[in-house]
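With one protein chain withheld, the remaining protein chains of the complex are depicted in position.
Chains here go by letter, A, B, C and D, matching the order in which they are written, and residues are numbered from 1 within each.
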Amino acid sequence: GEAGGDDNSGDGGGEGGGGSESGTIGLLLPEDRTTRYEAFDRPYIEDKIAELCEGCDVQYSNAGEDVNTQKQQFDAMLTQGVDVIILDAVESTSTSAWVEEAAAEGVPVVAYDRLAEGPIDAYVSYDNVRVGELQGQTLLDALGPDAEGANVVMINGSPTDPNAAMFKEGAHSVIDQSANVVFEQDVDGWQAPDAGQDMTDAIEALGDDGFDAVYVGNDGMAAAVITALESAGITDVPVGGQDAELAGLQRIVAGQQSFTIYKALQQEAETTAEIAVALLRGEDIADLAPDSADSPTDSGIPSRLFDPVAVTVDNILDTVVADGFYTVEDICTAEYADACAAAGIS
Amino acid sequence: MSKDLAPDPRLLVRERGLAGYVEDFRRRLRGGELGSLPVIIGMIVIAIVFEAQTGSFLTPRNLTNISVYIAGPGIMAVGIVLVLLLGEIDLSVGSMAGLSAALWAVLSVSNGVNDLVAIVLAIGAGAVVGSVHGFFFAKVGVPAFVVTLAGFLGWSGVQIWVMGDEGTINIPRDSFVRDLNSFYFSDIAAAYVLAAVVTGGYVFALWRQERRRQAAGLPTRPTSEIALRGALVAAAAFITAYTLNQHRGLPLALVIFLVVLLLADFMVRRTTYGRQIFAVGGNAEAARRAGINVDRVRLTVFVIGGALAALGGLFYAAQAGGASKSLGSGNLLMNVIAAAVIGGTSLFGGRGWIWSALLGTLVIQSITTGLNLMGMSSEIQYMITGAVLLLAVVLDSVSRQTQRSAGRT
Amino acid sequence: MSKDLAPDPRLLVRERGLAGYVEDFRRRLRGGELGSLPVIIGMIVIAIVFEAQTGSFLTPRNLTNISVYIAGPGIMAVGIVLVLLLGEIDLSVGSMAGLSAALWAVLSVSNGVNDLVAIVLAIGAGAVVGSVHGFFFAKVGVPAFVVTLAGFLGWSGVQIWVMGDEGTINIPRDSFVRDLNSFYFSDIAAAYVLAAVVTGGYVFALWRQERRRQAAGLPTRPTSEIALRGALVAAAAFITAYTLNQHRGLPLALVIFLVVLLLADFMVRRTTYGRQIFAVGGNAEAARRAGINVDRVRLTVFVIGGALAALGGLFYAAQAGGASKSLGSGNLLMNVIAAAVIGGTSLFGGRGWIWSALLGTLVIQSITTGLNLMGMSSEIQYMITGAVLLLAVVLDSVSRQTQRSAGRT
Amino acid sequence: MTATAAPVLALRGVSKRFGAVQALTDVDLEIRPGRVTALVGDNGAGKSTLIKTIAGVHAIDSGTISWKGKDVRVARPADAQDLGIATVYQDLSLCDNLDVVANLFLGREVRRWGVLDQVTMEKRSRELLDSLSIRIPSVRIPIASLSGGQRQVVAIARALVGSPEVVILDEPTAALGVEQTAQVLDLVERLREQGLAVVLISHSIADVRAVADEVAVLRLGRNNGVFDVATTTGEDIIAAITGATDNAVTRRRTRKDGSDSHE
Partner (left out) sequence: MTATAAPVLALRGVSKRFGAVQALTDVDLEIRPGRVTALVGDNGAGKSTLIKTIAGVHAIDSGTISWKGKDVRVARPADAQDLGIATVYQDLSLCDNLDVVANLFLGREVRRWGVLDQVTMEKRSRELLDSLSIRIPSVRIPIASLSGGQRQVVAIARALVGSPEVVILDEPTAALGVEQTAQVLDLVERLREQGLAVVLISHSIADVRAVADEVAVLRLGRNNGVFDVATTTGEDIIAAITGATDNAVTRRRTRKDGSDSHE
């Protein structure tokens, strides 16, 4: 990548190394209401960049789930003269014009987590459709032999969130093969209380025995769904979420929730940071992004795609805890100590 | 001196007996002074339509659910009604609700503060936030719309900040907040006793007042009217109690909501302070000239509104199973304001009543629940909710048309 | 007959010359009649602070970006100003904007309708939607708040439904809509000519009017004032033109926004219709008694508001790079209303001016852009935006305090 | 001129109810060109309500309104204006947020090439106000900052902006000073001389006797007689208004005359 505006040439304290040891990397994340972006993605990426490149700055913006806000933040980064942009798009299909603009200024763009359209330089992600498939599959697994012909309630993410549509698509592709979806509702804005109401109304419409499992878009809504089920006295129905939020893991330990989907964010984030720094330095990224992906606008994008993992009570220690995503102390608070002990988590 | 001044001969006095009521009703119908009747009719229509479509709308279980759901938004709507009576608006209720839930969760779950203390602190924080809004509005003179819009943004920032790294915090199993959603007085007696107390209290108060009026030589209502009103209240109360007992009994949430409604209604209609709220909402300058401390009334109403929003936020968290960064965003604000307006409280101040919080949340919740039962896809839900909202108010507006131009002097 | 009635001896006439202006200004300062000055000062402070913090706030590029960003919300804010002048509110602008973008995209991209025809149809749809709101408000008498709240829900349902299976539709490379965001008149002359036309038109109109007033024997402004005002407008126009030319030239978006502003301002201040809007907003019953067709005024204002929201929606889609199911939801509605209010238009009707749409969107956009440049974390952004919004209005409110109790009669 | 020309406007059997209040019952009224009809009555007698039905503010419940012999429907104020009825309301009905000029020409703006002609309107405003001898700081300040009397004069001047055939004045001099009152009475006489029909509501028997040709009395929402001013005493009119010859006015007068006659 070429050095951005001359206004930030002095930033890095002017180390030798061909001028590429200083620079600014822009980080654009899509929203701030779930745990992952602020608590994990951002610190992982920032720390890794700091580690790889002492003179580098990270400029961070969070779009709060609004495309136009993100576009403005994108422009602000170009104005500030960043050298590389890491973009986790709110609407990955809207971005081609922006990315072109950045490309015209010689600012490479790394698509993070969501495959942004336009001439991006690299793509690092978990495949969202794959996440949905895994959700569906794990839910069926939780039902075991009863899965064939089982009745499933689906509480999906926001109807206006394109990612929710991908999760939904993936989940359907699996669930529809062997089970029936008897009640399905999209929850505007991923609002947990609304999800809880939808669940209660589903119970009302289907009867206590009218369903065998509940697919929920994320852990936040799963909390409300479980509350609704428990209010109705139903405790033996598998409920699955996504995100591996602490509260979700605790529910899994306590036996309230069957699984969540864990994406090893650290891997994903750090790989992205490495790619970004490499682009900043003008280095080759073939090793870091060995895969190839096609977007509607571009093909053969150097990529690195990871596989998501379904976390159940059985593999918490091997996944989230082993990765240091959460410690046992985080999960096993006083409230959950007994459950942890019972599940052999210590 | 008051020679022939007794009753004005042009005042049409209601005839005694049933005929009088019928005539009175027909006159009101023509004059468009129907009060909450159109909304109540609208709700009955909604209930019938959904029952016909789903067959499970009018089950005790569904009605119980509705009664639990309305508590949170309903309590917030009580605060909004008070603010609307002042002629102002509060756009920050959703953020305040989310902030209060976040504070409670962080204090009680993460920091080990005693549960009830944390609840009190969270509600207190709502009051403090309300007082900040009230200060800027009443003392500094910034329009309430702008103050609470700033609050809407600012407090949800604080909410995210308070939640910190935790996206969601589960409600502990033994927390009182969980009971807000799931505790039921399962003893059959509870619901019936409450119904009896409400009915008895209502009739007694009415009867006491009429006796005092009679003693003072003022016109009184006929005993038949007291009996009729008592019978209506009794019917509503006992049918509700019966229905609730068919499922799991009297929900704690409903009890708290009713207590808030009754207290607020008492405050608004029976105390000097309530009178002052109406006066300020009707004509702030006239209220000031009458010696009312307008700033104080404004400030305190925002404090009460903030505390109620915070309390509502706890109910909302109980429903969601936990506090989160996004709790209280979304359509909550619009629903709460819409509830107050649909229930018959004017946006322009000085006109309305507390019970519109109950009526309005009932209408909105019935629509949502009914559409969910029907399994409508969400975009259709949006459209139908919009249309029904409109219809619920159209009936009222059409009847009011006739009296629209009734100018003054 | 008009023997000694010439000027009222108690009216303090401004002295001629500079001293007169200074005195006049000091009097206004004390009396709290500062108009938009506090907001303009607020904006200058914001600009200075952000420039100091980021070093790139005042670059031609950033200022150009801001000028492009404000076009969409600003055009919607013009519609909101009109509705606020009526004393009403429109909560559906965001949904209408989103719907219009969705319609345009589906028609033009998915169904192959000619681009410009699709644009006209989308804007027309906005007008139709506005007329539906206007009908229910003006003719049926449902409060505008409720109508547009229903619209807010209903139209966003329609938007999702129109988008159907397509989550997002990209704007084609050759579409005119893309130009709304990215076309610049790169010829240096364009910006300067526009600046010259604006300044010239302003001074000419002022001068013509003063000549007619002189001819009619009415009090006139001194020539020095005309010169001063002309100089200020010229300075603002040419500095803007110069700045824009430093980057990529005059953005099409800004030109369209200015045209909308000028037309709306002309309509509001110079035509009978504009006068009627103010009258209905000030006292609808008095307007009706003056023979104004109040219903027609209300209906048409909602139609104009709808069309402007639809136009704004296209700009918004251009900025986002495509139409989507969520376009127009989020904080757009609040930002647009806040812009109108911050710019100095009253929420209570009959007071305000069109330019508040420009001032208000500028303030809000400057804050957002500045915070983006600083890379603030989002919860801090929320808090700061809230605080700055409040501050931008506090100055105005405090100065107005002094005249608050200036009751009547 | 004083001969009984055909009535330009006639009300027959007009009734109007507000909720539980029967404000007007079977009221008749005739208004003739070139004559000043005073409408008097106690507070709350229904005078304002009656003229509001003529002006199209309230629709009538029953009865007929006829204009030059033809029955008409006056459903909106605009209808009354189209007929040529100009009304000065008791509550003035001005837009507080607009300035004096805008209020004067509201609904009848002067235009030039389709655009408001502010200069002409301002000029005519000054002339109109001068002719009513009112001193107003500036015709460009909002009505909200005028004194009670200044507003009332603005409201009266408004009625003269069009070219009405019937002018209805509801207590036009209530807030006016002695000089302005005299001007308004002069104005009423000028209007009569121009052949217009004038309806004047007033509580001042002196003013009524000074300018009116005939006096219609309302009492408790019903007609209580029409008197020819030339042949009736003030006492008779007051008696018709209050419904009794023994009333606070006569009592007060008797007391005054009896006790201290320094007056």
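Just so we're on the same page, a residue touches a chain if its C-beta (ideal position, glycine included) is under 8 Å from a C-beta of that chain, and two chains touch if they have at least 3 such contacts.
This is a predicted model, so every value here is computed, not measured.
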- Task: Touching the absent chain in the whole complex: find that residue among D:S15, D:S66, D:S145 or D:N223.
- Result: D:S145
- Message: Tell me which of B:G313, B:G350 or B:G386 is the one touching the absent chain.
- Response: B:G350
- Query: Which of these touches the unseen chain: D:V8, D:L104 or D:I241?
  - Reply: D:I241
- Item | Touch list for subunit D against the chain that is not drawn | 18-21, 41-45, 48-49, 90-91, 133-138, 141, 145-150, 152-153, 171, 174-183, 185-186, 203, 205, 209-210, 230, 238, 241-242, 247-249, 251-252, 256, 262-263
- Absent chain, residues of subunit B that touch it: 1-2, 5, 8, 10-11, 209, 212-213, 216-218, 270-272, 275, 278-279, 281-283, 285-293, 349-351, 406, 408-409
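Note that only the chains that are shown with their structure count from here on.
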- Query: Which of the two pairs, C-D or A-B, is linked by more C-beta contacts?
  - Reply: A-B
- For subunit C paired with subunit D, centre-to-centre distance based on mean C-alpha positions, whole Å: 43
- Let me have the rounded angstrom distance from the C-alpha centre of subunit A over to the C-alpha centre of subunit B, please. 39
- Message: At least two partner chains per residue is the criterion; list those residues in subunit B.
- Response: 160, 331, 378-379, 405, 407
- Item | For subunit D, residues that touch 2 or more chains besides their own | 57, 89, 93
